[in-house]
Each structure stands twice: as C-alpha cells, then as structure tokens.
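If you scroll down you'll find the structure; I have some questions about it.
Note that one protein chain is taken out, while the other chains of the complex remain in position.
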Amino acid sequence: MATNTDQKTIRFKVKRQDAPQTAPYWQDFDVPHPPGANVISCLLHIAANPVTADGRTVAPVAWDCNCLEEVCGACTMVINGRVRQSCSALISELAEEAAAVTLEPMTKFPVVRDLMVDRSRMFKNLIDIKAWVPIDGTHALGPGPTESPANQDTRYALSRCMTCGCCLEACPQFLLDNHFIGAAAISQARYFNAHETGKTLQDDRLEALETPGGVSDCGNAQNCVQVCPKDIPLTESIAAIGRQTTVHAIKSFFSGK
Amino acid sequence: MADNQPRVIVVGGGLAGLAASVRIAEAGVPVDLFSMVPVKRSHSVCAQGGINACNEVARQQGYSEWLHMDETLYGGDFLNHQPPVYEMTHWAPKVIDLMDRMGVPFNRTSEGQRDLRLFGGSLFKRTHFAGATTGQQLLYALDEQTRRYEADGKVTKHEFWEFLWPVLDDSNGKKRCVGIVAQDMRSMQIRAFRADAVVMATGGCGMVFGKSTMSVICTGGAASRCYQAGAWLGNPEFIQVHPTAIPGEDKCRLMSESARGEGGRVWVPRKKNDDRPPNDIPTAERWYFLEEKYPKYGNLVPRDIATREIFFVCQQGHGIGGGRMVYLDVTHLPDATKHKLDGILEIYEKFTGDNPRNVPMKIFPAVHYSMGGLYTVYTAKEDSKGMVQGAPNNMMTNLEGLYAFGEVNYQYHGATRLGANALLNCIFDGLFCGLSVVNYVRDQKPGARAAELPAQPFNTVVQQEQAKMKRLLEADGQYNPYQIHAKLGDELTDSCTVIREENRMKRAYEALGELNAQYKNLGLSDAGMWTNQTLSFARALGDMLIYAEAILAGSIARKESRGSHYRPDYPERDDKKFHKTTVAKFDAVTGRATLEYEPVPTPLIAPRARTYGKVEAEADDNKKDKKEEAATS
Partner (left out) sequence: MTEHTPSTAASSGDPATSFLQQHHFLFRRLHSLSGILPVGVFVIMHLFTNFQMLGGDFQHEVDFIHSTPALLVVEITLWLSIAFHAGLGLVYTFSGRPNVRRYRYGGNWRYYLQRITGFIALGFIFVHVATLRWRWDLFGWFTPFYVRGFDGQPLAHATTAMALQHARWVVAIYLIGAMSVVYHWSNGLWTSAITWGVTISAPAQRRWGYVCAALGIALTVFSLGAVVGALKYHVTDEDRRSIRMTVDFYESGGTDADTKPRPHTATHGHE
C-alpha cells in the first residue's frame, strides 16, 4: 500500500457489524484525501486498502451506493452524528466540523452489514398507501390530465423523494421497533392525492394513514424537513394530509359506510 | 412442480426493465424482476435532461416523427438500423402520453400543457422534461406501476440479487435461454431461476472506463456474461463521451445538455492562460467557440462534436488557466429558467461549493453512454417503416429467448446517441417489445416450458458459478481488484475515448493482457460469506476485462471516423468499408472477440455527410491567434 505522504490524511472512525445478529464494534482508518474527496471516495480507498490505523488488515467496510450524485438515495448513513448521503459529504467540509469522520449505519433500520441497512420497510409503506396512479393500462389512450404550473411545481417537489430514509432516521417518532409510517410515505400520499387520476385512491390512502402508525403519530418535531436532502416540504405534506384525514374522517362519520 | 403458466425473468430494474415488467405483467404473464439494487435506485434515476418526442407545437413548425427519425439517424452517423428507429420515433408521442397518465410531473406551460425544451442535434423543441431530473420522475412512475403489480402478486421482485449467467438449453437442437443463475448479495446463496424468456435490461458499461457519469453498478458485467455465454455484441466500440461533466475524485458528475438547451453557453477566455475570475472577463474577451464554429446548432451540436471541440480547444491551450476545463455558463439566464435547472445546479453546488447561478461552471467531457451492447434482431415491416408489432423476435439476441432492452441493447443510436433519446429507447423497448416477449412465451409448445425441463442444465450453471466464487474467495494472489480496475479505467480512458490513436490503443491492448494476468493472480481482502461486496466486484472485474477487450478490438479494427469513434489517422467516414455493424463473438478458447461486419441496410434514408453546418474553422483560428498576439504584444 503506497500512501502518498504529502497528501492530507483524515481519521475515519467506522462502526462495524459483521452480520445482523452480531455485536457492533469500532475500527479506525487513516485515509488520504485529495481535494474534492467525499466519504464514498474514502470508503473506496478503504476497500482498496483495508488496513486499520493500527496496521491490521481487515475485511473491507460494506456500504451501499450507486449514483454518487445524491439522487438514488442508496448511500445514506450517519456521518458525524447526523444522517445524510455519504456521496455528497465532502471531506473538506467534514474536516472543519471535527478532527475525525465518524461513520455509523442508520439506527432506525436493521443492519445488514457494517454501514448497510435494510430499508425494505420504506418500500412496503409505499404499498400500504397505494403510491401509484391507477391507470387503465399501457395502451395509447391519449394524454394525461392537464395541470397548472403551480400544481406541477408542488408535485414536482414531492416527486423528488428518493426513499433515502434521512427523514425517518432523524424522526423521534419513527423507531426501529414501532409502526410509524414516517414523513416520506405521508408526503407520497399527498403527491398522489394531488394528481387528477391519482385522487381516485385518495380514500384508501387516507384510511391507511388513519390507522395506528399513521399520520397522527407524528409529533411535529419537524426534524424530517431539516434533514431531507431534497428539500421536500415534509411538514407541509404532514399538515396537508392532516387536513385531508380530518375532512375524510368527518365525512365518513356522517356519510361513510 | 409442473406449471403450465409461462414465466418471464427481467434482469434489471431501470427504465427498460420496469417498462418491460409492467407491459408483460399487464398481459398476464408473471414476471420475476432481478436487480442488484432496489429498482428505485437504478441508474436511470440519474438522467436529467428529458425525453424526446414529436409534439403538436413542433409539428406546426414543420417537425414530424419522420424528422425525429432523420435526426436520430443523422446523429448516429447512419450506423443505426432504420426500421427500429422509425418505430421508436413514431411511438414516442404515445410514450410521453403514457408517462403523463402515470403522473410524471412534466413541466407545464401556463395553459397546463407539457412544456418543451431544446436539445442537442435538433432545431426544434421536442424534449419533454420534469425539471432537470427527468429520469428520476420517469423511473419512479414506472417503479410505482411495478409496485402496483407487485402488490397484486404479478411481479416478484428479487432486489439485491445479482445475475450471474444465463441458462441455455439445447435439448431441442437449438440453444434457447430458459432461465438464469443469480446470487443473493446478502446471503451469498447461488441458485437457478427458470423462465421461458429472459429480458436483459442491465444498462451500460461506463465503469469499464473507471470514472464516468454512470452509476457504480454500470459495469457491463451482465452483458459481458451473456457475451461469454454465446450472445453477440453489436458495435461495442461506440462509447459516448459527454461534453459537459464535473470531473471528480470518484465520479464525473454530469451537467446535462438541458443547461445548453435552456440557453447555457460554452466558452473559454480568448486569451490563453487568462487567470481572471470568469465574471471579470468581458463578453468580448470570451470565445464562444461552439457558437462560432456551428452557427446553426451552436451549443447544441451532437455530443461527440461538442466533446471533440472542447477537447481540441483545451489541447490548444485555450482551456481555463491553460488546463483541461471550459466554462458552461448559465448565469445570464432568467431566474425562472434557472429554476427549471435546479436539479443539476444543486448537484454542481453540492459537489464543488460554487453557486452556478452566479459563477460559470467548470466542466470537461466524460464517458457517458454505451451505444453498443448486446446484438439484437427484429422483424421489419414490409415497407421497412417500422417493426412488426408483437413479432416474437423483436430485440431478441442471437440466443433464442434472450432479449436485450434499454442501454444494453445496441439498437437505435448508431455511432452517437442524441440527447434525450435514451430514455425514449428504454421505455419504448419495454412497452413495444414487451409484447414480443409475451407472444414468444405464449407460442412455446406445452411440454417445452422451462418449468418442465430436467434440472441438469440449471445445475451445471449453478456449479460453474459456485466454482467461480470458490476460486475467487480462495485466491491469495498479490493483486487487488480495485487497483486493477483503476488501471483498466486509466488505460481505456486514455486510449479509447475522445481521440483514438492506433498506437495508443495497441498499447492499451497490451496492457489489458497484463491486467488479465494480474487478474489471475488476485487476492481478495474479504473471504466471508455474508454480503461480500468485494467478491461481487472482483467477479465483475473479470467480466469488465473481457468487455474492454471487445471495445478495444472493435476500435482498433474500425479504421474510419464515425460519430463518437474518432481516429486521427482515419479522420473520414468510410462508408464503403465500414458502413457496417461490428458483431463481436466471444471466442472461449482465446478469451477474445472475433469481429465480423454486417452491412447496415438503409431502406428509408440514404446516408449523407454529417457536418451540422460547421463553418470552416481554420481561417477563423488563424485570425484569432493573430488577434491574440496583438492583444498580448
């Protein structure tokens, strides 16, 4: 391993876990970082040279990533105590915060290995709220409904959710072992309810969100909106769904089955 | 379990794979969908600029599906087959309508119609978009429809499963694909899955070049495995280098063509080594070289041309500070226009720390797209105007029952892909050729279903893959796969991207031999049997080396310049010798490609010179150099 001596190095403290049932432990790595380096490029360096700061050769750190431009959502982890994407976490900025970079897996999802977690709960939640537009099929049936630019703007902002899980990791109400559905799925329900055809499933979505773990379990801490990397107006979505469920509940009290 | 229902396997959950899954499931055929990552995180999510289709506004200015086809063929330097391009461009409006119905938040005009933007290689606004993250919105829409079928039990997702090898059966005398062998990337279990047809929709191979604008799983490994199993490659040497990307440590991040489509301008300081901050350089001292050289298309010439111009400008020492960068400038655009580009401007800001709304971006070309891929066939209509809908062989590889959709399919783009045609080709493949898959599996005779075959062909492949894994895990050589990969990337990027010099390519070819030797002497730092990512990467590296050989061999053998393939020693297009598809067949004995050439029929449009109205630049250049001397003296 030839480490360029005149390159700056930074200490990485990585919380590791070999398998879902085994106990976590910490390991330190010293990683050289050229300007422009980010956490992923450093993890790649560790993968190529898996040697700890005290000189032991260990198994490389496992982590998730794909796009490397903060759009696929795969590489989410807890960096220096805060949840974010590792691909867009620039070392130059992290170095200003602290002397070392700590990497931990997200705490609200089961760990698969090292920094990899299992976020299938998020995808399952999307099934629960029927996060789709119920089109008639793929045959050519003309264009979709027209839409005002203002509505498009609102929906576009919501459509950028990459199911990364930051909002859930930071939420005090979303826990590894409870049923809260979390801000991302609530916001997706709003997204589909705002579409002309998507609306036809609105009642089903709201009913799902009125069950335990639904929208009313939100405690309005508003951490979600602070950590969302895509600046999705999650607290507005929560309020909007709050209104929709309120109206839906009253309506179904008086005229429901 | 004798099951009379045919099943289909789709490998890949990008746009192509999801569109295929939806189309096939809709027809009532159950689908097993495989992806290395949750499908919603597939590489298609990165696509930014938009998706092309003829539309009423453009039509009333003289545009048409026919012109869209013509642009695609002209852009592709006539290496593309015409009937599939005809069909795709004529289907394009339907594709947009469908995505619109699925709820894709396309940008809107004040009246609520879909907004349009200009894109490379066209003089008409025909690109539909959702901000500057169109791929994300399109992928999500298809992901949602897939989830709907998943909830109904018609699509079974196998996420974090890696395709390892196709299973071929030749009991009927003809090789037929009857399933795949795949590995669970968490438990590392390797097993076979049966299916009456397999659709490969595994995307491009940018990782062969080390750094590219593509995602990290775009290794081309899956395509390479099919190639080694007997599928052919078409035009592997055609690799697109995108003109505008941010060079990075781990990846070159794309700054989409939409920046130029919305009015962004490419320039360099007129004076060499001008080290003033860009905003201090007055307009008169900026050289908008693309606009000057191509007055008609300006900044929106096709990518290969823009890329070469940028490359040459830098080679001549005109790059920013004399280096290898030029400015991409959107600072002059109105706020509302910048808002449409937020998706990419945020990327620039996040990764460089500069706000491109106020400061011109610094960009350089980067490997972006693979025009080549698995070789496929189709059934053309009698008049060659399109393909026969539902013909079972549409986009089938030379192996029966094995299809290739999306970027991994070599069809449609010829020698260069026009911007915003890839998303179209992915969705079109899935929808149009999905029906072909359905018809193919329904035509299978009962008794010949994959589910009814003996276990032997499946077990053979499982054993082959287990042995391969064992070999890799037990390897204790001295070479690290990540380091071999870095060298492979350097060699290919240096020799086989913008400029392809024969001697440099031959050196790279030799280096490849050395890397292959090192690969045989690999040592893995992880021998575990749980979520072993190193194993997966090391295995794909072997496949990348084989794919790289085909790219290099194809590039060396093609002694002409065409589209993205530019040879300084053969700077002209040579239709007589090379208006042909390169067909690469894997020779298992030598581990190399055997190249064959297949003529490209041109039933609809005759090839013409591809100039994009370039003004003869030389006189111009001389003038400039003189001016410069005057300025410096």
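Letters A and B name the chains as they come in the text, with residue numbers starting at 1 for each one.
Note that in this section a residue touches a chain if its C-beta (ideal position, glycine included) is under 8 Å from a C-beta of that chain, and two chains touch if they have at least 3 such contacts.
Everything numeric here is computed off the predicted structure, so don't read it as measured data.
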Contact with the hidden chain (one of A:125, A:138 or A:163): A:125
Residue, one of A:60, A:214 or A:229, that touches the chain absent here: A:214
Residue numbers in subunit A that touch the chain omitted from display: 81-82, 121, 124-125, 127-128, 130, 170, 172-173, 175, 178-181, 201, 204, 208, 210-214, 216-223, 226-227, 233, 235-236, 238-247, 249
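What we mean here is this: only the chains that are shown with their structure count from here on.
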Centre distance in Å when subunit A and subunit B are each reduced to the mean of their C-alpha atoms: 27
Subunit B contact footprint on subunit A (complex, rising order): 18-19, 34, 36-38, 40-41, 44, 47-50, 57-60, 62, 64-74, 87-88, 90, 112-113, 116, 119, 123, 126-127, 130-135, 137-138, 140-144, 146-149, 152, 155-156, 159-160, 162-163, 192, 195, 197-198
Of all residues in subunit B, those that touch subunit A in their complex: 22-23, 26, 37-38, 40-43, 45-46, 94, 96-98, 100-114, 130-131, 133, 136-137, 140-141, 144-145, 147-148, 150-151, 186, 215-217, 248-251, 253-254, 343, 347, 350-353, 431, 480, 482-483, 486, 525-526, 528, 530-531, 533-534
